[in-house]
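The complex appears here without one of its protein chains, the remainder shown in place.
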Amino acid sequence: MDLLANFASSFLSQLQSPTLAFLIGGMVIAASGSKLAIPDAVYRFIIFVLLMSIGLHGGMEIREADFAALALPALFAALIGVMIVLLGVVTLGKLPGVKRDDAYATAGLFGAVSASTLAAAMVALDERQIPFEAWAPALYPFMDIPALILAIVLASLAKARQSGEKAAKVGVWSIIKESLQGSALSALLLGLAIGLLANPGPVYEGFYDLLFRGFLSVLMLVMGMEAWARLTELRKVAHWYAAYAFAAPIAHGLIGFALGYVAHVTVGFSPGGVIILAVIAASNSDISGPPTLRAGIPGANPSAFIGASTSVGTPVAIAICVPLFVALAEIVFGL
Amino acid sequence: MDLLANFASSFLSQLQSPTLAFLIGGMVIAASGSKLAIPDAVYRFIIFVLLMSIGLHGGMEIREADFAALALPALFAALIGVMIVLLGVVTLGKLPGVKRDDAYATAGLFGAVSASTLAAAMVALDERQIPFEAWAPALYPFMDIPALILAIVLASLAKARQSGEKAAKVGVWSIIKESLQGSALSALLLGLAIGLLANPGPVYEGFYDLLFRGFLSVLMLVMGMEAWARLTELRKVAHWYAAYAFAAPIAHGLIGFALGYVAHVTVGFSPGGVIILAVIAASNSDISGPPTLRAGIPGANPSAFIGASTSVGTPVAIAICVPLFVALAEIVFGL
Partner (left out) sequence: MDLLANFASSFLSQLQSPTLAFLIGGMVIAASGSKLAIPDAVYRFIIFVLLMSIGLHGGMEIREADFAALALPALFAALIGVMIVLLGVVTLGKLPGVKRDDAYATAGLFGAVSASTLAAAMVALDERQIPFEAWAPALYPFMDIPALILAIVLASLAKARQSGEKAAKVGVWSIIKESLQGSALSALLLGLAIGLLANPGPVYEGFYDLLFRGFLSVLMLVMGMEAWARLTELRKVAHWYAAYAFAAPIAHGLIGFALGYVAHVTVGFSPGGVIILAVIAASNSDISGPPTLRAGIPGANPSAFIGASTSVGTPVAIAICVPLFVALAEIVFGL
């Protein structure tokens, strides 16, 4: 009952938070047929600033971080990415009306990570004044890349098996390279490198961090509009996607929370860090994942996997999972 | 004489203010054939941020506002919008060389409201430290929508009357819907809703309000360039438009000031609020109005109504009406 009460309080405060208000506002705007739109050039610059900001801060903190403390959460992040994909393939394979390629692509997208959900969680922790290791958001690629690779490799193997051929050689390295070359991960890694090697404190505080919340509010608006627009596409494909997309973020987040708890006990990973790990597990890729999977699993239907992720998965991750794991942490760690 | 002295002082300080300097700068830039241009994507984002900012602040303040205090100014705003259109139709109808449809469209545009002029007035009041109800800028749609609707309805009725048919059914509701769906009003209303229902204080102060003046300076530059570019178009049509466009903002502002004064005496509307009401009455729509009127009165010549508004009306409203009504308020209310 404590969890429910805590969740309710956390959920209400999250509802009051501008992050969620802008997400819902975006849906309302799109539903009302408004002509309001955030220009694509501005949208792409906002993504750049958010991920550069996360990277810079992470890089500056990793410099002072204890490498031992960092290794286990990073390993767990990769493990979670792999588990989510395997779990997704099995689950979606059992649902009626779900095509094989679509199942792989959807599982890959839910294993990958969302920069917008991550940013929303960081703001929620800030507002509740729950501290976390500044390198925790840098766990992002450790989960993101294995999930995308595994999904694409499994889809290629399945295709080869079906056509009776010997398993076609899947270019794992080329998938890794493509992931790292994506604009979101590039910005994050560049930020990490500059944070680690240069001295970007003043420009981080005076610009990237300064614009973080405002740009996030604009991004949330775009996410909300996108979610509404994709809903129509989702309706055209099997309804089981919606069910999966609703339940999966919560299940994945619980896996993340459990492994985060293990890291808390063994290497002292902070409660805030556990929430971050749970939220990136709960999140599903909305910016960098779709193009990679589109290229890697060409047989999959974008309406199915992008629709499920953008129109159900992301709103659930932001609106339900963020307050849920904050509430859970408050009980488990007695915050 | 006091008014003249006050206006001169207020006008000079307005000239020194960056708002007007950027407006004039934009004209000079355009006149000199410079290749300097603000990219359209940035321009549209700036409009979004300005109107979201006005909306968020208004929403947060309406929460604590006395509804009774708000009702009368809102009613007056709608009344002013209607009066300006009727006055415009009569006046323009009497001028030689003005076509009927152009008269309706021009009257509608001068009844509608300009976000840039409103923002310039808010900054001028801030600089002079004249307080106003934060919900006063939210009077915008109460004047904007009735004016646009009335102009389009009158144009349709006139057309039907001329062609001997029964008045075609004009979709009033569809005009309201289209106005609300415009990107400017959508952003304003979304901001109002988030300000009312969520808790956007930090993101408002740390981002939207922070960027307000800077983005306004860039918008003024664009307005100045547009004004110069439209001047050529305006020259092609009847010169009476220019005369109307010069005199109308001052006359409309006086109507706004008079009704604002009534609200001051009856429900305690602040002097700053009276100035805001006078300035939005003086202003003419430059962003949201033109597309609505273009669709609603297809027979009207855009060079005429948009040219008159953008190249004469808006500069007069910003450069003359803002200092004029500040000076008038200083005398009337003894500020």
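Labels for the chains are A and B, by order of writing; each one numbers its residues from 1.
Keep in mind that, in the parts below, contacts are C-beta pairs under 8 Å (C-beta built on N, C-alpha and C of every residue); 3 or more make two chains touch, one makes a residue touch a chain.
None of these values were measured; they are calculated from a predicted model.
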{"item": "Hidden-chain contact residue, picked from the options A:V28, A:L95, A:L157 or A:L190", "value": "A:L190"}
{"item": "Sole residue of B:V28, B:A71, B:V172 or B:I331 that reaches the chain not shown, by the stated touch rule", "value": "B:V28"}
{"item": "Missing-chain contacts mapped onto chain B", "value": "15-18, 20-22, 25, 28-29, 32-42, 210-211, 213-215, 217-218, 221"}
{"item": "Residues belonging to chain A that touch the chain removed from view", "value": "39-42, 44-45, 48, 177, 180-183, 186-187, 190, 193-194, 197-200, 202-203, 206-208, 210-211"}
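In the analysis below, only the chains that are shown with their structure count from here on.
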{"item": "Geometric centre distance via CA averages, chain B-chain A, whole Å", "value": "43"}
